[in-house]
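Accompanying notes for the structure given below.
All protein chains but one are shown in place.
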Amino acid sequence: MAKILVFLEHHGNELQKGALGVLSKAAQLGGDVAGVVVGEGARAVADEAGKFGASLVFAAEDPRLAAPLPQPRVDVLAKLVRDEGFDTVLFAQSVLAADVAGALSARLEAGLNWDLVDIVADGDGFIGKRPALADSVFADVAWTSTPRLALFRSGSFDANATGGSAEVRGLEVELEDFSTLTELVSQEEEESTGPSIEDADVIVAGGRGLGDPEKFALVEDLARALGGAVGATRAVVDAGWYPYASQVGQTGKSVSPKLYVAVGISGAIQHKVGMQSSNVIVSINKDPNAPIFEYSDLGVVGDLHEIVPKLTELVRSRKGS
Amino acid sequence: MSRASVRPADYPPPFSAAEAIATPTDPPDERIDVGILIVGAGPAGLAAAIRLGQLMEEDPATAERLGEVPVAVLEKGKAPGAHLLSGAVVNPRGIQRLFGDRLRVADIPSFGEVHGESVYFLTPNIATRIVTPPTMKNERNVVFSLSQLGRWLAERAEEGGATILAETDAQKLLVDHGRVLGVRTGDKGRGRDGEELARFEPGSDIAARVTILAEGTQGHLTGAALERFGLQGANPQVWALGVKEVWKVARPLDRVIHTMGWPLRGGRKYREFGGSFVYPMGPEMLTIGMVVGLDHRDVQLSVHDLLQELKTHPRMRDLLDGGERVQWGAKTIPEGGFVSLPRRFNAPGLLLCGDGVGLVNVPALKGIHYAIESGRLAAEAAWRALARGSSHRALATYDAALRESFVWRELREVRNMRQAFGRGFWMGSMAAGIATATKGRFPPKDKPTERDADQELIRTGRAARYPAPDGRLTFDKLSSVFLSGNRTRDDQPNHIRVQRRVPLDLAEAWARMCPAQVYEVGPSDGQGTVEVQVAPSNCVQCGAITAKGGRLTPPEGGSGPEYTLT
Partner (left out) sequence: MKIAVCVKAVPDAATGRRLDPATKRLARSGDLTLSDFDSHAVEEALKLKEATGDGEVVIVSMGPEKAMDALRKALAMGADRAVLVSDEALAGSDLVGTAKALAGALGREEADLVLFGQQSADGDGACLWAAVAEHLRRPTISQAAELTVEDGSVTGKRQTEFGYDTIRARLPAVVAVSDAINEPRYPSLKGIMGAKRKPQETLSAADVGGAADATTTVLALNPPPARGDSRRVEDDGNGAQAILEFLAEKRLV
């Protein structure tokens, strides 16, 4: 049976959802699953991990680990993997996790498969599922040796609290000399003025069907209600209705949010290639023959000027309650 | 109440050829000096570059005179081949004369010799085989993708010592004291309103001893040069628009096919001259295209949609059934032939070749071997200019060589055929038949051509018969533009010059004519005119607009289609 270690990130006093998702998945795979939390407040959040499937959690809390820097974490993990004999280490995508996974791969000469959306058992080992070529192809990838490292795409797994508790163990920390040559000078948290279009989980985009530039307010209201970003088609950007930074499409930005709501967009291929790998696509257009309906998960044929404000209201009340 | 007929020529574009002529402005240390400058990496330009490479090898002493960069070829597309589009069934004569013993045509990547051919007259459901007109016989000719041939020729040119600068558009011809000194390349990194963006890079003056313009159809600098130096011939140039697709097919096509008739209308008032072609491209692919003269009068005539309609013919459906469309493109072809040729092909410091000056045999549908031959001859004239130290008279030897070549002879033989079709398909065919039989001796005089933009527009409801795109056999314009590989940067100045307020008929004619959906009819202003909306980033630079009342200028280098199989 595999001996799995999951890298659990936390921010403040909460474990990251993505990491908990990977932990839940690891628990499903069977075998012993352990977690490791590193940094200030590690012990305090370690307990949580038990609820999501870890039977053992290592907590490394050391002033030298306070800053969210990757290299000291590589030192901690490398030692842990060697000392405890883990053969599989799983990471949930984040800026930090990617840095750690990459360096750990070199440190341990361990194979790393990244950008995975799933993992399945295969005999004694595993097979990872990885989208490639703008999600047009799915590759089955594997490891030829242990330890195996895997980095999962954001949002691949839901966190499932199954109850349970974990034994928490502290860790002694030994750092390489070059791991201490980087320092955190300052941190700035960004207020949520809304996510940028590249990072947004939700995007509401408007096209020519809006009729005139003022109607972009409908799109903005819905985006705000859903906590998302605003996108625009090339046609409306060309017409000066919205800035180029919001243009989604072949010659604009490529996005793959969890939810893409297309308002008054016909869906020509130039637009499609910029958003087709969105998880869920909902479109609203009065033309039943609009190409966008062919690749939407839900298509509503109707007048966006009536539907969108109503939807915004419904979303607000639901979130409010 | 009858409406006055609209002619595109009544609404000329806001453009003057003088805009494309300038004196050098870069200081000498910023200027780029080359020996011989060639504008256009198409068959004519690359043939010139290859011939110069041969001459440099044979005569290194003269080659020294050309400096550190002896031969430079400018190409506005992303790479050589990106803007090349043709059928193409090529007469190998031009290639053979270019390479001599150094190479056999069989060694060049191609789709092989023509193995059979048929010409059909189509009606909506029937294809009647007709005798192949003598001008259209294709035995021993070779099927090429011009785009692929361009790639290959570019490699040979580089091997011979030429420097190819892709993504580089030539915006102005540098002229001083009546002499061409080189070109100025276009700026990069300007925004929609012409403002300089963060990565703005100004164009450069490129100075050369001789400049060879091989820009292809509707050549930007060629047009300006013809005017500036008074080189235009007796008759205006006229053009056709060709729209074609490349398909992967389930069954190989065993022959070259040409058609006439449906979906074009033969009646004189329509002026719909043209036909279609289907050429095999190896065992797995074929290319199908529609070519129509731009003197067509119907407001709703759309060559792209005629191509879609053509594919619904049972014979065509059969060929494409089980297949998949893999590429699409469009380009204009100069059709004036002999009578529209410039009266001179040279000026001080300047030589003109290829499609840019109309060296196309319309009845035979051949121009590539003429382009190659003219490029070869231009290279030789440029070389003579160097060797003798005086360029003026040496460059005039190009004209003499051209007039003595097979290019001239053949163009003269077929000189009146295209004009005959202005009188309708049947009259035209008869006249063409007579001209062929007499090898051009009859009719004896040169028949004049009429400017495409002078044709009055008519409306017939033609669009009602265009097939609705089904996404499998027939396709809309936008998805077609996508398949041309066009990823033009949006945030750049509009390179298309047209009047923006014109009568509805003209606006609609442009919208239909353009295969790339660049023009759309905007709101009416209540005074009998409508706004013309322009989406320049769709443009595949076919040049049709220049024939019909507007003007195409080169956008930022690297823009436009990225053809690979056309």
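Here the chain labels run A and B in written order, and each chain numbers its own residues starting at 1.
Definition applied: contacts are C-beta pairs under 8 Å (C-beta built on N, C-alpha and C of every residue); 3 or more make two chains touch, one makes a residue touch a chain.
Everything numeric here is computed off the predicted structure, so don't read it as measured data.
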Hidden partner chain, touching residue among B:Q148, B:N346, B:S374 or B:Q517: B:Q148
Contact residue for the chain not shown (choose from A:R107, A:R169 or A:R224): A:R107
Option from B:L197, B:A400 or B:A437 whose C-beta touches the chain left out: B:L197
Residue ranges of chain A at the interface with the undisplayed chain: 11, 68-71, 74, 94-96, 98-107, 109-115, 127, 131-133, 135-145, 151, 176-179, 181-190, 199, 202, 226, 258-259, 280, 282, 284, 293-303, 306-308, 310-311, 313-315, 318-319
Residues from chain B at the interface with the omitted partner, ascending: 30, 32, 69, 72, 78-79, 81-82, 107-112, 145, 148, 151, 163, 165, 168, 185, 188-189, 197-199, 201, 204, 206, 282-284, 485, 487, 562, 564-565
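The criterion applied here is as follows: only the chains that are shown with their structure count from here on.
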Whole-Å gap separating chain A and chain B, where each centre is the average of the chain's CA atoms: 49
Touching residues (chain side chain B, partner chain A) in the complex: 476, 478-479, 481-482, 487-491, 535, 537
Residues of chain A that touch chain B when the two form their complex: 234-235, 237-238, 244, 247, 250-252, 268-270, 273
